[in-house]
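One protein chain omitted, others in place.
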Amino acid sequence: MTNWGKNLATMRAHAPLVQNITNYVAMNVMANAMLASGASPAMVHAEEEAAEFASFTQALTINIGTLSPAWVRAMTAAAQVANTVGTPWVLDPVAAGATAFRRETSAQLLTCKPTVIRGNASEIIALTGEAAKGKGADAADTVSAAENAARILAQQTGAVVAVTGPIDFVTNGTEAFRIANGHALMPQVTALGCALTGVVGAFVVGQDPLEATVAALAYYGLAGEHAAKVAQGPGSFAMGFIDALHAITPEDVNNGAKVVAT
Amino acid sequence: MTNWGKNLATMRAHAPLVQNITNYVAMNVMANAMLASGASPAMVHAEEEAAEFASFTQALTINIGTLSPAWVRAMTAAAQVANTVGTPWVLDPVAAGATAFRRETSAQLLTCKPTVIRGNASEIIALTGEAAKGKGADAADTVSAAENAARILAQQTGAVVAVTGPIDFVTNGTEAFRIANGHALMPQVTALGCALTGVVGAFVVGQDPLEATVAALAYYGLAGEHAAKVAQGPGSFAMGFIDALHAITPEDVNNGAKVVAT
Partner (left out) sequence: MTNWGKNLATMRAHAPLVQNITNYVAMNVMANAMLASGASPAMVHAEEEAAEFASFTQALTINIGTLSPAWVRAMTAAAQVANTVGTPWVLDPVAAGATAFRRETSAQLLTCKPTVIRGNASEIIALTGEAAKGKGADAADTVSAAENAARILAQQTGAVVAVTGPIDFVTNGTEAFRIANGHALMPQVTALGCALTGVVGAFVVGQDPLEATVAALAYYGLAGEHAAKVAQGPGSFAMGFIDALHAITPEDVNNGAKVVAT
């Protein structure tokens, strides 16, 4: 399987409407990354409308970065609707292990059967109930240290689990891939991981979740590599990264994807 | 009437304090667009202070992009104060037709007599109670399909109605203008429509609402044209757009405005 670019082409052909319940820090850059990629993002999180919107969106993403009780209710209701109508949804368990509120919310959302779970190593480890090292949004564990947790989590939940870092690891509990695309400046720009969750949500619409997630990560990391070529630092990198998401073609992905099955 | 630049000059001379109750996605880029244009934005939405702030602001803008019950109360209270003290205010009915919560909130805010209503075609159609095609923040109807709805809405509410898109349409119910400034990259950057609402709010301070709205749209679209000349994609376009809002002079607007009375 080397034609990862076709997943990008399929996503762009769908130009899917993706509802995102995400944190305040990420909202703007996530919407811009999704628009640049070719999706149609909608940031709809209010308890009064999130579930209604989830009934017609093509994908849903939920990110626990900045929580409140009303948002947790909206997240749960939207995820349940997505589950019921068969709409794919992606969970982003930001800093899942940091506080009791986050641990409880993560556990509750896992019962709503996410299609994909995307987090850094510390977050994925925390979801399995193990002690993780990261306290904030930044990982303090290595991706390889989270591989076992990712396999267990995938088997327990039925989700595709993506651990992102210098070399990403994606598994459905039996098959697994490593993706080596990316650049060291990516974690220097806030919310690029959150924005990736939105791009994964767009990719999984009408596509195999494991394959679409791997392709999304390769595409996203490749955009980081392109952006780094002209960046003077994290500010110009962030700008060039959006340009690259827009410019990269399926052929670029086919040529540049660094994916290996494990 | 070809001297659209004088409205920009007047706005910059006022450097008006504009209160914005806007969505989370737009707040930062809206504030930056308004600062670059020459206004003084204030993002004040809390129920505990929005109405008090509305009593001394020079203009108010209300955007329903990310709603909650407390915000709807703050919006209504602020709009009522603006009405009472005669402060101009601009309504941005983001995704007005998407959910029941948005339809109800829009209808309630229309009773507070906005000075200007600015939306895309699907949003303006939705405000008149007709079935619009757009479900998210992106328009799925053409501007020309919304012209009749815009005229009716202007007549019903007394507001100037601006439908923005590839060619904008602005009417007060009797007179109407089309503005052909702009660039295809503008809808690829999130919240540039929301930010325009803030710029319109700044322009209408102490100026004729119809004329000021037309001038604001020409100026804003011209900034898009300038930014596109050096952009490599939506990321560098967004940056260059803020630079262009800052650099464009009244003379540039006089020379570059593509406005026709209909």
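First chain written, first letter: the chains are A and B, and each begins at residue 1.
By our rule, a residue touches a chain if its C-beta (ideal position, glycine included) is under 8 Å from a C-beta of that chain, and two chains touch if they have at least 3 such contacts.
Every value quoted in this text rests on a predicted model; they were computed, and no experiment measured them.
When the omitted chain is restored, the residue from B:28, B:80 or B:232 that touches it is B:28. The residue touching the chain not shown here, chosen from B:9, B:43, B:140 or B:167, is B:43.
For the chain missing from the display, the contacting residue among A:196, A:239 or A:253 is A:239, taking the whole complex into account. Residue A:25 is the one among A:9, A:25, A:77 or A:167 that touches the chain missing from this view. Counting over the whole complex, chain A has residues 23-26, 28-29, 65-69, 95, 98-102, 135-138, 188-191, 231-236, 238-239 touching the chain that is not drawn. In the full complex, chain B makes contact with the omitted chain through residues 17, 24, 27-28, 31-32, 35-36, 40-49, 52-53, 56, 70, 238-247.
Simple rule for what comes next: only the chains that are shown with their structure count from here on.
The distance from the centre of chain A to the centre of chain B, with each centre set as the mean of the Cα atoms, comes to 32 Å.
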